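Missing here: one protein chain of the complex. Every other protein chain is in place.
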Amino acid sequence: MPTKNLLNYSYYPGCSLHASAKEYDESTKGVFRALRIGLKEVPDWFCCGATPAHNVDELLSLSLCAKNLSLADNVEGDLAVACAACFSRLKTTQHKLAENDIKRKQVEIAIDGAISLEKPVKHLLEILAKDYGLDRLADAVKKPLTGLKVATYYGCLLTRPPEVPELDCVEAPTIMENVIAATGAEPVAWSHRLECCGANFTLSRPGVVLNLSNEILASAKRAGADCIMVACPLCHGNLDIRQREIEEANGTRYDMPVFYMTQLLGLAVGVPAGKLGLESMIVNPLPLLREKQLL
Amino acid sequence: MNSTAQKLETSTPIDTSCYADVTDAIRKEAARILADGTVTAVVGYKAGRRAGTTMPAIVTDPAEAGGLIFSPACVNNLALYLTKAKKDVVKKGRIAIVAKGCDMRALAGLMGESQIKREEIFIIGVVCAGVKGSGAVNSEPLTTGNLARKCRECTVRTPEGADLVAGTMPSLPELTPVEALEMARLEAMTPAERWAFWKEQFSRCVRCMACRQVCPFCYCEQCLCDKNRPQAVESTPRPAGNMAWHIVRAMHLAGRCAGCAECERVCPMEIPLNLLNRKMALEMKELYGFEAGLAPQEKGPLSSYKEDDDQSFIK
Amino acid sequence: MSKMITEQNLRLLIDTLVKEGARVVGPRQAGAMTLYEPLTKGDDLVLDQLPRRSAKEAFFPVCETILSFERKEGKTTVQDVDVCTVPETVLIGARPCDAAAPGILDAVFSWDYKDEFFLERRRRTTIIGLACTKADDACFCTAVGLSPAEMKGADLFLTPLEGGGYACEAPTEKGERLMARHPQLFDDAGNAKPLPLAEPAVEKLDLQKIKAWLDGNFESPLWYGIADRCAGCGACAFLCPACHCFDINDEGTADKGERRKHWDACGFGKFTNHASGHNPRDIQNKRYRNRIMHKFKYYDDKFGQTLCTGCGRCIRHCPVGIDIYAVIEEINKMGARDQGPGTGKD
Amino acid sequence: MSRIGVFVCHCGENISRTVDVERVAAEIGKLPGVALATDYKYMCSDPGQGLLKKAIAEHRLDGLVVAACSPRMHEKTFRNAAKAAGLNPFLCEMANIREHCSWVHEDREEATAKAIDIVRLMVERVKKDKALQPITVPITKRALVIGGGIAGIQAALDIADCGHQVLLVEREPSIGGHMAQLSETFPTLDCSQCIMTPKMVDVANHPNITLHTWSEIENVDGYIGNFQVTIRKKARSVDMDKCTGCGVCMAKCPQKKIKSTFDRGLGTRPAIYVPFPQAVPNTPVIDRENCTYFKSGKCGVCAKVCGPGAVDYDQQDELITEPVGAIVVATGFELYTINEKPKGSPIKGYGEFGHGTIPDVIDGMTFERLASASGPTGGKILRPSDGREPKQVVFVQCVGSRAREKGISYCSKVCCMYTAKHTMLYKHKVHDGQAYVFFMDARTPGKSYDEFWRRAVEEEEAVYIRGMVSRLYQKGDKIVVMGSDISVGVQVEIEADLVVLATAVQPRQGADALAQKLGISYDTYNFYSEAHAKLKPVECATAGIYLAGACQGPKDIPDTVSQASAAAAKVMTLFSRDQLEREPIVARVNERNCVACFYCKKVCPYGAVEEKEIRDRQGNLVRVVAYVNPGVCGGCGTCQATCPSKSVELEGYTDEQVMAMIEAL
């Protein structure tokens, strides 16, 4: 094992990870523990405002994130974020406030305190691929996911808008492929990696979601994927929870398990399967995993 | 006799143990490179008659290398001796020079201005915990109280890019900037107050030209200000000519000055000349992102331009 | 009967003289240093340090206008500056090295040409000297024949006393007149002892030996290398109490202007530059040789005096650490070798 | 003392109405150095000029000030008059008391006072004026044309037809450039090769043109009229003198599967090849990287089959140096690729179009080769991936162009027209096919251009969709084009068989390196900069160098040919004289004071400053100083303002002249 400095992160799970995406939270913690990366939850964190806030009131949305960022300052280490939406909001806030002194002042008044924009906000992908390193990740794999064809799904928020997340190339990212390839799985080349799943239209206009998510599932299927890997609770919701509905609406059958990135990584680095929340997935992944002899 | 040092409230001794190591290293290296013909002369420092003083020395005989020293009194920027202004001094061939980080910035600047070629000089870089400032008593040790103002804000204590770097840096007590505060004080004044300040300062100027003569960048063989056809600047030491001379000097050094502050050190009238240079350096940095550094730059900020340079001041 | 003056009365003397319309020049705080400047009141006087520039400027200012010209309606008129406007002056607090210098310069300013600007100021000035109780490692007055108690050049001479006040002596009539003008300010000297004076830690040099060596060694190898490091500025000359070179410049426009006399220095590269472009002192070593020669030989040749009072200003403020004492000390040694029995160069 | 004559003009009443000209003359007459001050009704009239000439002789004047109108109006007039009277024209100056005084002020008192000031300043200036002689530069009447595309060919032919020698240097084995690759040309749809190849042959046969193909510019020294150009003639491995162009070597070469660059990788060629059948010269070149002989030392078939024994494997690069008097730069363009760009490049690739990984996504030039009768498919439109005829073709415009976020903000100018042409060619060849075009605007100014575009839309039924494409992806054997139609505000998706991208026109790779050799300036995209956008569109700031074609900015064939002829005309104008004569308002270095910091060189926009070595009689280097080449100097004076020691002075605007005026303020 290369002896690198121990990595330590502060952790902003976001609301979903304490609710609908508990398995993401659980598997994230599992993977980090297995890789011996420190992860300490920011005490008192609250909602980032998600997609609704900034559509209604920009100051509110910036203030929510700014406050969370200042809370994060109390914990050592760069801020690790799992949810693509939280990641996008926090980064956007840092970006906007750094650029605009007036907004910055307004937010300072709103949250009644100084704001700090220095702490790097990092998505789990970035931590694993860049900070921890792909080589180290590959070395940490105990059970290679050989033979598993994975469609890596980025969704809209992970890389956009290009000036904010700075995670990877906006139109042709490779970070998810690189991470999953490190586990021995085979990322498939497919067309809909970056298309929108419909996101929170899932509640207001489910028809849109059934259409958009269907395209994504169909594309993954066409490309010969066994499963889809996501890094965002919203995407997961649309592709996994709504999958049966989509199949019915379009008269097709996909049976396409949709994993959180950390679930697959967890399997590879030896987190016990029982600690990955596989049982809470709607499309049952166990047949696939058994078939590939991964359980 | 004249004690005019800026006495700070607390004065902590500075660890000067490195100077002995540096001295040793300079002597050894100078003897070696003179003996093996790498260089024909070494420009360094040697001790002065008065205890605790030093002066520039040009050594050509390896036997004399033992007289070279480095101490907190080694204030001079020896880059001066490699310029055209001192062309009668430097012998032909490759020359070695003992250079502090601040001096090396001047060397880089001179390279950028085609005055010296890197391959024609041998740089004995020295780590430097600082040198003594104006008014420091020769016999007293180096402290945070008598440290030169420039050293309080030094960023090049361990120079890079030298042929040899002598010594290792001791840890230094915390140093608070003095000159930066003075800058801030001046900038906060109204123009009329600043005018009064400079008028008072320049009225003392006797035009001994020490500021020009020690400046590594004032290597012109015919200074504009010595010309009388046309006479751009009056040569008499009067307030009118003095003001013009110091403005022209600062302007000519804008974007070139390496910040060694020799002009200010040598001014017998103690005019804070480096404030002018520093102001120009700040302007160059703010406007054009230019900073004098240790690497030669092909073009300076005032010999280049960008399409989108600031022109908010132009109607 | 010897006299003394208290610190308070000394300052009162200044106030009084100023009120009488005299110009009183003495060390006064100017930024971090002191300079000989006109005093407006007794409290301006600062005596704890040697002023940065010498006292010569009381007679030979940095820059002075000597005539003005103006053209009107096609006609040019020239107006000389009237030296009779020079006010009565009292130079107070001049150290022995500063007090001695103007007297040395009288010779050159009244030789083939009488410089009325200098001479009129000399005539109208009374110099109050002050003995030195402090010396630093650059002081070398004793080496060139002066001392901390030297009264040469002073019209009135003050020696600091233990417990305050100054013993007063009047070596000249001018000095006596000054004391007589304000007798109430001077007390009879008691038995207060003078403060110990400060002898610079240098050996006394044989100026005649030095001169003799200089006489025969214009081309000595000593000169080559001695001032390699000289940067060619005028700091030494401008601070020196005895350097007296000046330049004359016309300034102004075609319609109106002034002719001005101002300090010059033999260290400047252009000092001897000819119109042809030829420069007989083309390198710094030759210029520095001239400085030494002028001070210790040429001036002696012509006027029988040495043009150096050992104030040490040039040593203290040379940007490149050139030490005139070290130079003449070495010449002194060489002179001794050359002349000493059996050690000559035979 | 000067003897200056001052002539104050009434300009009818234009000046005298507000300025008391008599008083001006009287006041100025009192100034020292003024020998004569007088006023006259019309100085520029014949009698007025006569007055001036007479006064020069009578009063032995050594300087003149004519206080009248703007020097921009009559400086030439009065300087010529001075010259005719035997006074150096540069000792005559004008004081502008009309445009700058009488016309802009009403108060007679004020205007008169100002006029006196204006004239006084000029009198002081004239006192410091020096007689200047015009500068002459000899001219080598021989031109170099860099680039053998249509621009270079046109310029070379024009200059050669005028009777001057031309060196035409082309980097590729054949001249012809991009135009030789095109199928048909808008707006007339005539066959490109049919109009191009005769010109290529003309070049080959022209007695005044020396052709250097497979050659590059190594170095350029000198200045207008006197350039020394070093050309690298790359080893062809075939002796041009011996080769008859029979083509046996190409036929017999066993290595046949090399992708043809000329055919944009769609066709193949042997290792010994000419880029296309009509190549000029028709002498093959061996592609050493792919030749079996050069790779393994075995084979040698071409040498064996060559009758005249022209194949020479030992040939080396050859450097030749040629004197020329003028240079036409016509290096053309290349197309932007959507591939991932190297890190640090300000220009970005198109990840959303697959970064060039989808085989049936091609660029416009590739489509030209598909449509060309002499192309790899014989003019049939076939998909590169499987050779099928595409039934749905989507054309995407402005790929890279006008896309600030991709690093290029300019319009490539030719794409609207050629895309319209492509849709027509496609329709002509695939009658049941459908062409779609995604476009931002149709920019079709130009003679018969808009009509042409309308024909594509109205008659050839291309479907134009106003909007951009957001993504391309392969779905089965189709390419899904996701885009938007902003005119109706819907998102559209088309399953296409072939996608043709109208990628941006960019300068050639290495355009900056060539510019540095030539000493000409270029913009942030590396397009060469003309001296003035409006009035000097073909001249470079560096005198004697001219621009033609797309190296200066995107342009179509008619514009390119026009500019090439314009550049040729400029060269011919230069060559019409034996010597170049120019105003002596140039910078001159005082070599005695120059300290060789070369700030002048750094700021000179003309590259007129050189480093000059001064040597003693034994040839030892004494010092290096700056030297301003008077033939190249443009006379802006930036060097002087920058020079720390003021060792360089702009004649006519010396510090003495300027300061004399300031002193007199």
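Just so it is clear, A, B, C and D label the chains in written order, and each chain counts residues from 1 on its own.
In this section, a residue touches a chain if its C-beta (ideal position, glycine included) is under 8 Å from a C-beta of that chain, and two chains touch if they have at least 3 such contacts.
The rule we apply is simple: contacts and distances are computed from a predicted model.
*Asks:* Given the options "NADH-quinone oxidoreductase subunit N", "Hydrogenase iron-sulfur subunit", "Branched-chain amino acid transport system substrate-binding protein" or "ABC transporter permease", which would UniProt use as the protein name of the unshown chain?
*Replies:* In UniProt, the chain excluded from the picture bears the name "Hydrogenase iron-sulfur subunit".
*Asks:* Out of C:Val86, C:Leu158, C:Leu205 or C:Cys308, point to the residue that touches the absent chain in the complete complex.
*Replies:* Looking across C:Val86, C:Leu158, C:Leu205 or C:Cys308, the contact with the absent chain belongs to C:Val86.
*Asks:* Which listed residue, D:Val571, D:Ile585 or D:Ala626, touches the chain dropped from view?
*Replies:* D:Ile585
*Asks:* Which one touches the absent chain: D:Ile159, D:Met196, D:Val505 or D:Ala541?
*Replies:* In the full complex, the listed residue that touches the missing chain is D:Ala541.
*Asks:* Among the options B:Leu80, B:Cys223 or B:Met280, which residue touches the chain absent from this view?
*Replies:* B:Met280
*Asks:* With the missing chain put back, which residues of chain B would touch it? List them for me.
*Replies:* Listed in rising order, the touching residues are 186-187, 189, 191-199, 203-206, 224, 232-233, 237-240, 242-244, 246-248, 250-251, 254-255, 275-276, 279-280, 283-284, 287-288, 301-307, 309-311, 313-315.
*Asks:* Which chain D residues would touch the chain omitted from the figure, given the whole complex?
*Replies:* Contacting residues on chain D, toward the hidden partner: 70-72, 96, 98-101, 103-107, 110-111, 113-114, 117-118, 121, 521, 529, 531-533, 541, 585, 603, 605-606, 634-638, 640-642, 650, 653, 655, 658-659, 661-663, 665.
Definition applied: only the chains that are shown with their structure count from here on.
*Asks:* Trace the shortest chain of touching neighbours from chain B to chain C and give its length in steps.
*Replies:* So the least number of steps between the two chains is 1.
*Asks:* Farthest chain from chain D, going by the mean of C-alpha atoms per chain?
*Replies:* Most remote chain from chain D, centroid-wise, comes out as C.
*Asks:* Would you mind checking which pair of chains has the most C-beta pairs in contact?
*Replies:* Looking across every pairing, the one with the most contacts is B-C.
*Asks:* Specify the chain with the shortest distance from its C-alpha centroid to the centroid of every protein C-alpha atom present.
*Replies:* It is chain B that sits nearest the middle.
*Asks:* Where the centres are mean C-alpha positions, what is the separation of chain C from chain D, in Å?
*Replies:* 69
*Asks:* Would you please write down the residue numbers of chain C that are in contact with two or more other chains?
*Replies:* There are none in chain C.
*Asks:* Any chance you could list the residues of chain B touching two or more other chains?
*Replies:* Those would be 231.
*Asks:* Output every touching chain pair, sorted by label.
*Replies:* A-D, B-C, B-D, C-D
*Asks:* Inside the complex, what are the residues of chain D that reach chain C?
*Replies:* It is residues 30, 32, 124, 592, 663-664 of chain D that touch chain C.
*Asks:* Chain B touches which residues of chain C in the complex?
*Replies:* Against chain B, the touching part of chain C is residues 30-33, 35, 49-50, 52-53, 62-63, 134-139, 228-229, 231-235, 237-239, 247, 249, 251, 260, 262-263, 265, 268, 270, 282-285, 315-317, 319-323, 325-326.
*Asks:* Spell out the residues on chain B that touch chain D in their complex, using ranges where they run on.
*Replies:* Residues 84, 113-115, 219-224, 227, 229-232, 252, 298-300, 302-304.
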